[in-house]
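For this depiction, one protein chain was excluded, whereas all remaining protein chains were kept in their positions.
First chain written, first letter: the chains are A, B and C, and each begins at residue 1.
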Amino acid sequence: MLNEKQDALCAQSEWDFSSLRALFINRTLKRSPAVSHTQGLADVALEIMGKNGVQTDSVRLVDHTIAFGVYPDMTEHGWPKDEWPAIYPKVQAANVLIIGTPIWLGEKSSVCTMLIERLYAMSAQLNDEGQYAYYGKVGGCIITGNEDGAKHCSMNILYSLQYLGYVIPPQVDAGWIGEAGPGPSYLDEGSGDPENDFTQRNVTFMTWNLMHLARILRSQDGIPAHGNQRSKWDAGCRFNHPNPLYR
Amino acid sequence: MLNEKQDALCAQSEWDFSSLRALFINRTLKRSPAVSHTQGLADVALEIMGKNGVQTDSVRLVDHTIAFGVYPDMTEHGWPKDEWPAIYPKVQAANVLIIGTPIWLGEKSSVCTMLIERLYAMSAQLNDEGQYAYYGKVGGCIITGNEDGAKHCSMNILYSLQYLGYVIPPQVDAGWIGEAGPGPSYLDEGSGDPENDFTQRNVTFMTWNLMHLARILRSQDGIPAHGNQRSKWDAGCRFNHPNPLYR
Amino acid sequence: MLNEKQDALCAQSEWDFSSLRALFINRTLKRSPAVSHTQGLADVALEIMGKNGVQTDSVRLVDHTIAFGVYPDMTEHGWPKDEWPAIYPKVQAANVLIIGTPIWLGEKSSVCTMLIERLYAMSAQLNDEGQYAYYGKVGGCIITGNEDGAKHCSMNILYSLQYLGYVIPPQVDAGWIGEAGPGPSYLDEGSGDPENDFTQRNVTFMTWNLMHLARILRSQDGIPAHGNQRSKWDAGCRFNHPNPLYR
Partner (left out) sequence: MLNEKQDALCAQSEWDFSSLRALFINRTLKRSPAVSHTQGLADVALEIMGKNGVQTDSVRLVDHTIAFGVYPDMTEHGWPKDEWPAIYPKVQAANVLIIGTPIWLGEKSSVCTMLIERLYAMSAQLNDEGQYAYYGKVGGCIITGNEDGAKHCSMNILYSLQYLGYVIPPQVDAGWIGEAGPGPSYLDEGSGDPENDFTQRNVTFMTWNLMHLARILRSQDGIPAHGNQRSKWDAGCRFNHPNPLYR
C-alpha cells in the first residue's frame, strides 16, 4: 500500500514510537461493507504508523448507533440507545486522533459534526492536573471528496480539536478532491490518485508530524500543568505545582 | 493590567521561558494613534509573557506600507513600495506568533488576510533541515469585535498557521465579542470586559500554552526532521538523517 | 408574542401573502418536549407570517428517525428506517423554507448538516421545466446559541440553499448569541432577549423579505426557464421555450 518513498521513510527511521496509540474515526455516511474512499486514504497513514510500532485502531462511526446530543451518555436524556460511551475509551487511550470525513456540498459530513459534538460533551471531564480531558494528545484529519472543500472541512475539524485541548502539529490535514467538478472518487479505478504525489506527500508529512509531536508530548508527560488548569482557575487561589516531581 | 489570578500565575511559575521571543502582529484597520481594541486584549498576553522573561515585540501592520501579493518582495513585481521584507525577520526570530484581528461582517480583516498571504509567500523558504520555514514555531490568535464571528476568524487563522508549519497548542484563540448586536468594544468604558472572567481565562490559558509548547519545541531543536522534509521528498532518495547529532 | 412594531407592520400591510406556504425545520439536538430556544425565535417569524395569511408548518427533525445518507430513501441502501421520504413533501409544498439550528462549538448542529445532506439528495429531481427541484422557492435561517458563531452557521446554510436552487432574499438570517462567553439562552429568564431590539429587528426584516420575494416569484411562476435548465443543457440542443404561455 505504501509507495517507495513512504517505505524508505519507515525503514530509515531512528525514532521509537512504539509506546503510542492512534485512533482513526471514519465519518463516512456509508455503512459497511460499502467502500469508503476516506478509509482508503486513512489506511496509508495507519500503515505508516503501524510500521513504526504505533498501535492503531479504526472506528467507522456510522456502523454504530450514536445518539444526537451534547451529554456524555444520551440514554440518560431520553434516547433508547447510545453506543458513544463504549467508543469513548478508545479516544481516551489514543495519543493520536485522526478524523476522516467525506465532503458533501463543500462541508464535512453530519456524522463528522456529530462526533465533534460528542467529543465536546466529554471535554468537561478534567484530567488529574485539572486540565481539559484531551490535553497531551495530538489530532489531524483526512478529507476526501470529488469536488471541492477539503480546506474548509479541515479548518473546522482542526479548530474544534485545538479548542477541546488537542495539539495540532504542522500540516496535519491530508485530502483528495480530484479535478474540477464531479468525477471519480479516491479509490475508483482511473482516479489516478493513489499515485498523486501531492496527496501522498501530504498524508506522509501529516503522519510523521503526528507521531513526532505525540512522542514529544508523551516524553514530557503531556503539557505542563500551569496556567491552563480549569479547576485551579475556578478555585482562584494557589497555582504553583504541589508535585515535587515538577520542582 | 493583569488581574490577581494572572499575577499569581506569573509569580508562582517554575518554568524558564527566558530564551523565547514572541511577536504580536495586529491587523486592525485603524492606523496609530487610534485606539485598537485588539491591541488591548493582546497586551494582556504580552504582559504575561514579559513577566516570564519572554522577549516580546508588536507590529501594527496598517501603519506600514505593505504591498498585495504572494511573493517575498513585491517591489520586484511592479509595486513601488513594500515594507514586508523589513518586517519578516521579526517573524523569523519569533518562537511564538500571535495574530490579532478585528471582525467585520463576521470575517477577519483584509489586513489579516494580507498578512497570511505574505507569510505564505515565505513558506517556500526551507530551513536547514529542508522543512518549511515555520517549523518549530507555535502560533495563536486574538480576535475582538462587537458582534459575532470570533470562532470563524480563528478557524481560518489557526488553519493557515498549521498549514504553513506552525504548531497550534490547545485553546490558543482568545476573543471578545460582547453581547448580541452592535455595542461597546473591548476597551470602551462600560464594556465590562477587561473584567470578563471568560475572556481573561481564555487569554491566560492561550498565553501559557503558547509558552509551554514553544519551550518544549525549542528544547528539542524543533520538530524532528524525518518524514517532513520537502527537499528530501522532492529528491526522492535517502531520508535518514546525516547529522551525527541526531543519531 | 409580537412586539408593538411587529404587530403594527402586520396590521398595516397592503400585500396579499395568502397563497404562500412556509415550513420551519428545527435542527435542535433536543427532542420534544425539551425547550428549544431556536423554536422560540422561529415562532416570531411564524407568527408574523401567520398573521399575513401564510400557511405555516414546523418540523422538529430530531423527533423523527432520519437515516444518514445522500439518497432520497435510505431504506433502499441498508437502513432499517428513514422518515425523510415522509417529510420531503412538506419541503416541496413550501414556498418559504426556514432552517433553524443551535450552535455547538461555533458550528451548526449535526442534525442541521444531516438535513442539508437529505435536501441535497433530492436536488437531482428536476421540475417540469428541467430546473433543479428547489427553483422558485426562497430560504432563510434562524440561529441561536449562547456564545458565538451565528454568522458562520448562516454562511453555510444560506450557501447550501442557493446551491440547491433557493433564492436568498436580503438579510434572511436572524440570530441570538447573548454576551461574551457562556450564559443564558434565548428563552431563559433574564436573557433579556425577547426584548433585544437588534434580534427582533433582524427576525422581522427576515420574515418580510422572505414573504416579499416568495410572493414575487410565485407571481412570475418561478424563475424563468431559460439558461438554467439542467435537462436541456445536458441534451445540448434547442433552448427556446416551447410553451406558448411564455411567448
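To be clear about the criterion, a contact is a pair of C-beta atoms (placed from the backbone, for glycine too) under 8 Å apart; a residue touches a chain by one contact, two chains touch by 3 or more.
Here the structure is a predicted model, which means the values were calculated and not measured.
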item: Touch criterion as defined above, residue of C:105, C:121 or C:172 at the omitted chain; value: C:172
item: Given B:159, B:208 or B:233, the one touching the chain that is not displayed; value: B:159
item: Contact residue for the chain not shown (choose from A:88, A:163 or A:176); value: A:176
item: Touching residues on chain A - with respect to the absent chain; value: 105-106, 148-152, 155, 175-182, 193, 196-199
item: Touching residues on chain C - with respect to the absent chain; value: 4-5, 8-9, 12-15, 132, 134-135, 151, 154-156, 158-159, 162-173, 201, 204-205, 207-209, 211-213, 216-217, 220, 223-224, 226-228, 233, 236, 238-241, 246-247
item: Residues of chain B in contact with the chain not shown; value: 29-31, 34, 62, 68-70, 78-79, 104-111, 113-114, 116-117, 120, 156, 159-160, 163
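Everything below uses one rule, namely that only the chains that are shown with their structure count from here on.
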item: Chain ID, smallest distance between chain and overall C-alpha centroids; value: A
item: Angle, in degrees to the nearest 5, of the Cα rotation that carries chain B onto chain C; value: 180
item: Chain centre separation (chain A, chain B; CA means) in Å; value: 24
item: Chain centre separation (chain A, chain C; CA means) in Å; value: 33
item: Two or more partner chains touched - positions in chain C; value: 105-106
